[in-house]
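The complex appears here minus one protein chain, its other protein chains still in place.
And then chain A:
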Amino acid sequence: MDALAEWFRTLYETTGVNLTIVYDAYDRQRFVSGLGMTIYLSTASVLISIVIGAVGAWAQGSPLRLLRGLVNGFVVVFRNTPPLVQIFFFYFGLSPLLPYVEDMDGMRAPLFSNVQWAIISLSLFAGAFNVEIFRSGIEAVPRSTIEAVESLGYGRLGVYLHVVLPLALRVCLPALNNNLVNLLKTTTLAYAIAVPETLYVSKQIWTDSQNVPTMMIVLLLVYVGLVGVLVWIMHRWERRLAIPGYGQGAAR
């Protein structure tokens, strides 16, 4: 480890490429925890936004006009406003209006931390798009298939959960994939409310270590890698869901 650190120190002295995140223990620890926070934000908001999309798209088909109206209103608000404005709205606008709680030390603390607000607003932002993405998939399920499920005695929820959603998911996965990639990249906006994610810790590192150009390249490569992993997972999911003799699965 020491030899490796020494090599990176020499690299800096000879080329100017200053990777303190490799040879400096403190920077390394900060960077790794920032990466961990990005992965945490992404995973949580990806999962929650998928649930929002699936539930919202179901509610859009509800016989209750009020419920349909609420979902449509939600989609309009969260699709038509910038995600950074949404994060500020929650953190600076809504949070102070909510009741405060006592933290472990008996101090007055807000109901949700900045990390939790980031997850909430990112999930709602991506969820609004996911509702529309799931809807496109649902509309691709033939009416006659739904009639067949109904005639087997399924209720509305059963039809949705057992047949419509599984089929819709397969249709809308490519679009969902795109939106989730966007979501992962949008987690960098949590920087603005001091969530110590990758961009935030990188800024701390480049301020302290004066290695701005190096960190910029590191950031780009880190996000290429993170999105690469997400895309890989989504493609594996897509392959697992492929149906023999149907759509993409027909070629296999």
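Criterion: a contact is a pair of C-beta atoms (placed from the backbone, for glycine too) under 8 Å apart; a residue touches a chain by one contact, two chains touch by 3 or more; residues count from 1.
As a convention for this text, contacts and distances are computed from a predicted model.
Participant: Consult the UniProt record of the chain that does not appear here and report its protein name from "succinate dehydrogenase", "Phosphate ABC transporter ATP-binding protein", "histidine kinase" or "Tryptophan synthase alpha chain".
Facilitator: Of the names offered in "succinate dehydrogenase", "Phosphate ABC transporter ATP-binding protein", "histidine kinase" or "Tryptophan synthase alpha chain", the one UniProt assigns to the missing chain is "Phosphate ABC transporter ATP-binding protein".
Participant: Would you indicate which residue among A:G155, A:P174 or A:P213 is in contact with the undisplayed chain?
Facilitator: Answer from the full complex: A:G155 touches the omitted chain.
Participant: Among A:E6, A:D103, A:E147 or A:D208, single out the residue that touches the unshown chain.
Facilitator: Residue touching the chain left out of view: A:E147.
Participant: Taking the entire complex into account, which one of A:Y26, A:W232 or A:Y246 touches the absent chain?
Facilitator: Going through A:Y26, A:W232 or A:Y246 one by one, A:Y246 is the residue touching the chain not shown.
Participant: By the contact definition given up top, give the residues of chain A that touch the hidden chain.
Facilitator: Against the missing chain, chain A presents residues 142, 144-145, 147-155, 158, 162-163, 166-167, 170, 241, 243-246, 249-250.
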